[in-house]
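Before anything else, here's the structure in question.
The complex appears here minus one protein chain, its other protein chains still in place.
Letters are used for the chains, namely A and B, taken in the order the chains are written, and counting of residues starts over at 1 for each.
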Amino acid sequence: MSPTASRRKATEPATPEQRIEVRKTYKLYIGGAFSRSESGRTYKIHAAGRSGRFLANAAMGSRKDARDAVVAARDAFERWAMATAYNRGQVLYRVAELMEGRRGQFATEVAAAEGLTPARADKVVSAAIDRWVWYAGWSDKIAQVLGGVNPVAGPYFNISAPEPTGVVAALAPQCSSLLGLICVLAPIVVSGNTEVILTSEHRPLPAVTLSEVLATSDVPAGVINLITGRTAEVAPWLAAHQDVNAVDLAGAADADGLAWADLERAGADNLKRVLRPAGDGADAVEPDWSPVPDLTRIKAYLETKTIWHPKGG
Amino acid sequence: MSSPSATARARELLGVGALTNASMTRWLNGLPGVDQVGADARAAGLGTRSIKTTSKAWAIDTAIGMIDLTTLEGADTESRVRSLCAKAMAPDPGDPTTPQVAAVCIYSDLVPVAVDALRGSNIHVAAVTTAFPAGRATMAVKLTDTRDAVRAGAHEIDMVIDRAAFLSGRYLQVFNEIAAIKAACAQDDANGAANGAAARLKVILETGELATYDNVRRASWLAMLAGADFIKTSTGKLSPAATLPVTLIMLEAVRDWRDLTGTQIGVKPAGGIRTAKDAMTYLVMVNEIAGDDWVDPHWFRFGASSLLNDLLLQRQKLANGRYCGADYVTID
Partner (left out) sequence: MAKFEYAPAPESRAILHIRPSYGLFIDGEFVQSSGGSTFKTINPSSEEVLAEVTEAGAADVDIAVRAARKAFDGPWGRLPGAERAKYLFRIARILQERSREFAVLESLDNGKPIKESRDVDIPLAAAHFFYHAGWADKLDHAGLSDGAGQPPRPLGVVGQVIPWNFPLLMLSWKIAPALAAGNTVVLKPAETTPLTALLFAEVCQQADLPAGVVNIITGAGQTGRHLVEHPGVDKVAFTGSTHVGKAIARSLAGTRKRATLELGGKAANIVFDDAAIDQAVEGIVNGIFFNQGHVCCAGSRLLVQESVADDVVMRLKRRVETLRVGDPLDKNTDVGAINSAAQLARIRELTQIGESEGATRWSAPCVLPERGFWFAPTVFTGVSQAHRIAREEIFGPVLSVLTFRTPQEAVAKANNTPYGLSAGVWTEKGSRILWMADQLRAGVIWANTFNRFDPTSPFGGYQESGYGREGGRHGLEAYLRTGASR
């Protein structure tokens, strides 16, 4: 083709080769809205593996973003906790439906974040979606499995039932950017807690895409809030926050410059429920998230409420 | 049919122009509920009080003085009643310091016998009337029964309420019957009541048939509204008769009634109270629920027969320091 023939008018569409990709701005997800960090900061996200190519400038969440996220989570708590278990189950299942629709994007991002082959990344996405479905199905079974009638010695009806503990701050796993994230995120909300998730520091992009799924799902604003940024910078503020009821320290493993003991110690000031990272002694390791879990992560954020009432004529 | 005074006061308390079954139902349903388990627990708690030494001696004598010594058998004869009256006046012939009982309680036809036997004592004659114990008779019969007893000199009338009417919600009927009997107690003709005073009316709720504590509370208030001088648990003819929780609720009722109206009403548990220990538990309850003012034979009675002898045995134990046997107290 001659140069003149190939010269197109400016109004003609670009050829596929010519087309410049529209990049996404990766934002925080707080109270159902996408926002840049109030600090105005971003940090560079690179692909894992040899290429190490630049992927995006992620928002670098600050302590004030965390504070705002806790406020949003607290505001959302009562309604979410009081929703029927059936409703919560459907809302969460709907998230899996939407994830399925975006699985290509997730796979691309997971592959880039974790340095996986497309085939392997696809498997991880499937596992993540399936895990979400697994947890969603627990919403209306938790109370039956974990609660029950207690045969007290007296003329009283006595029943114990689990309830959500409140606002949970979780450090998402640093390595497993989607499956691990969901393994931490889903068991918190399925029982009615609301949460502030500090995403994987270096692999946050699948989490941001998940937030876009959440935004278009039926999960009420504020129930799940995701903050990208430096784990060691923001986590201590969440651990010390007096309106946070529990912390999940899964992401303390492999987090730069962070000792989980410090977070647990800070959490003691308001007696947060603490789910320690896996590992022995002071070591924290990120577990293999692929096996079907048990109820440990659900139970960690439940309170048992016991109700007594006399039985009389 | 009912006395104007009871009706007028009821209208005032209920805040209505005319007494209707509906207004009475609303009023009774407006009373606070009773939680059965809580009431039972409270009664059981009072049952753990330990009454020892001087307080036990005082309580035994006080309890003896509160007894309505009772015989209510189809086989009651004149001699049986005379024997009971003798026991009432001298419960322990070997110990003249033993107090006399408050009253003897008998069927209405035997009132003349008892009045005669107790002449000169301060012991009252209480007659059960109104077709006791079932109360299944026409109003005319109940009124006649009552008037006869009062005329014969009964100081106290123990009537039964119409439990069928109560349980089927005909509260106004129950009210009217009580008020009418009350009026009959007050009648005073030439051969009328002793001292010319009205007989005191004890209203038997037969709480065993009312079944629930809510009913006991409502029946208590209904009886007081209609003019009862005493509210009494039971006829003693069916089980359960008096229980601690039922008496507790009735003591709460008379306490609250006095707070509301300024009028003091008596309480009489009857039936099933057999031991001195039982009696002391009841006294503790009177003391701690209704208060000091009710710790008095004028305001609290035990309807009992075998209780007296157990109190006497305990009394002898306190006096002699050794346990006693049934042969050392008289059977009647």
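Quick note on the criterion: contacts are C-beta pairs under 8 Å (C-beta built on N, C-alpha and C of every residue); 3 or more make two chains touch, one makes a residue touch a chain.
Since this is a predicted model, take the numbers as computed values, not measurements.
Counted over the whole complex, the shown chains touched by the missing one are A, B. Residue-wise, the contact with the chain that is not shown comes from A:Pro151, picked out of A:Gly40, A:Pro151 or A:Gly257. Which of B:Asn21, B:Thr144, B:Thr212 or B:Asn287 touches the hidden chain is settled by the complete complex: it is B:Asn287. Only one residue from B:Ala39, B:Val115 or B:Val128 touches the chain missing from this view: B:Ala39.
Within the full complex, the residue among B:Asp158, B:Glu252, B:Asp278 or B:Asp310 touching the omitted chain is B:Glu252. Summarising the interface, subunit A meets the missing chain with residues 82, 145, 148, 150-154, 156, 158, 160, 165-166, 245, 259-262, 264-265, 267-271, 273-274, 276, 278, 280-282, 287, 292-297, 303-310. Against the chain not displayed here, subunit B makes contact via residues 32-35, 37-39, 41-42, 48-56, 58-59, 62, 252, 283-284, 287-288, 292, 295-296.
In this text, only the chains that are shown with their structure count from here on.
Separation between the centroids of subunit A and subunit B, computed from CA atoms only, is 72 Å. Those residues of subunit A whose C-beta lies close enough to touch subunit B in the complex are 154-156, 310-313. Here subunit B touches subunit A in the complex through residues 35-38, 40, 211-213, going by the rule given at the top.
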